[in-house]
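Every protein chain of the complex appears in place save one, which is left out.
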Amino acid sequence: MRYISFVLLLVLFWIALSGHFEPLLLALGAVSVLLTAFLSHRMNIIDHESYPLHLSLKFPIYYSYLFGEIIKANIDVIKRILSWEKTPISPQMIEIPRSQLTDLGAVIYANSITLTPGTVTIKLSEDSLTVHALSKEVADDLATGTMSKEITKRVFKE
Amino acid sequence: MIIDILSSILLLVGAALGIVGGIGIHRFPDFYTRLHAIGITDTLSALMILLGLALQAGWSIAAFKLAMIFVFLFFTSPTASHALAYAAQHSGLKPKLDQK
Amino acid sequence: MKPNLILHVIAKFLIPLIILFALYVQFHGDFGPGGGFQAGVIFSAAIILYSLVFGLESGEKIIPHHWLRILASLGVVIYAGVGIESLFLGGNYLDYTILGSNQIAGQHLGILLVELGVGITVAAAMLILFFAFAGRGRE
Partner (left out) sequence: MYIAASLAILVTMGLALARALSGPTTYDRIAAVNMHGTKTVLLIAVFAFLSGRTDVLDIALVYALINFIGVVAALKLVEHGNFHTSDNYDGDVKEGEPK
């Protein structure tokens, strides 16, 4: 089942890239998709983490939220860079609970933290994340765990 | 016409944000804080430039390719930042923290 | 616990797309920038990323070393074979126009095959080079 949807995804990717529908190119596309699927199978990299297709409809909901956060965080960091006096930063190193049960959830959480400027995930371990934050406000905001709750609510909850 | 103006604004603001990020990596005091400045150029600046171009492209293969570029940047840039920060911390590079 | 879980998940997501993209570049050489050489490099880059993230031993197992050598020579054979085929058909060396029923079809077929040869050789040679470099000093 997972392989069927994976191959379908590859076919869509090929058609969208190519945009040619001559028989020769379609045949070459089929060969390419099969070769890719074979090599991926050999590498053993098709699983619920790399292509979480059962969640694919939920990602747009989460990422629309994340975009808002990214824009807010960007404006904050831009203000700090362009401020006239000495850059008003107060770097913090904080540890926050991982609070995501699955590995995939933890990766999404860590990458979301890194994507919002002002915070960078330094280390992802079994029960906590080490985060470097640009300012105390950002660090406090992160420690409330709002983002993790949003991930659980928007992606993993049934 | 409106689309042209909108895409010009997006392009120019995006490119300007890139310069802000470039200033940031020179103003911030240490490696870890510079990563935040790089974050600006990787996220909002790239998003605005690609969106501005996509408006010009309309519904075409070019727009799909721009979207793919964005998806790749969206997944690889935080991963690269994280890998950098992890490697730096692992090698013993200490961040300059605020002592208050 | 793996220390680079994020890298693992993202690499698992990216590698199939890189491989498919390499094959797309391989077969669309006559429509846009691309062709055998670039495709070979992108393809080997996917395997190199895999080796970097999951360990060199795992990477070497994907395409066994003797296969890489065979593939590297096979590409040259395809390239030269197309040239000699056109010689046999009464044209010049690598004269594509003679391969098909008409000039255009012949050119398409010839370019496709030659590019395929180049792509296979470049990908295999790149991987042989990478594994030779990366394996230095290993006990």
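A few comments on the model shown:
First chain written, first letter: the chains are A, B and C, and each begins at residue 1.
Simple rule for what comes next: a contact is a pair of C-beta atoms (placed from the backbone, for glycine too) under 8 Å apart; a residue touches a chain by one contact, two chains touch by 3 or more.
Computed from a prediction, not measured in an experiment: that's the story for all the values here.
Contact with the chain that does not appear here is found for just one residue of C:Val25, C:Val82 or C:Val118, C:Val25. Although one chain is not displayed, its contacts with chain B can still be listed: residues 8, 11-12, 14-16, 18-19, 21-23, 25-26, 31, 34-35, 38, 41-42, 45-46, 49-50, 52-53, 56-57, 60-62, 65-66, 68-69, 72-73, 76-77, 79-81, 83-84, 87-88, 90-91, 93.
Residues of chain C that touch the chain left out of the display are 1-4, 7-8, 12, 14, 18, 21, 25, 31-34, 38, 42, 45, 48-49, 51-58, 61-62, 133-138.
Note that in this section only the chains that are shown with their structure count from here on.
Along chain B, residues 75, 79, 82, 86 each make contact with two or more other chains. Counting partner chains per residue, chain C has residues 6, 10, 13 touching two or more of them. Note for the complex: chain A touches chain C at residues 6, 10, 13-14, 17-18, 20, 24-25, 28-29, 32-33, 35-37, 39-40, 42-43, 45-47, 49-51, 103-104, 106-107, 110-111, 121, 124-126. Here chain B touches chain A in the complex through residues 17, 20-21, 23-24, 27-30, 32-33, 35-37, 39-40, 43-44, 61, 64-65, 68, 74-75, 77-79, 81-82, 85-86, 89, 95-98, 100, going by the rule given at the top.
Chain C meets chain B in the complex at residues 3-4, 6-7, 10, 13-14.
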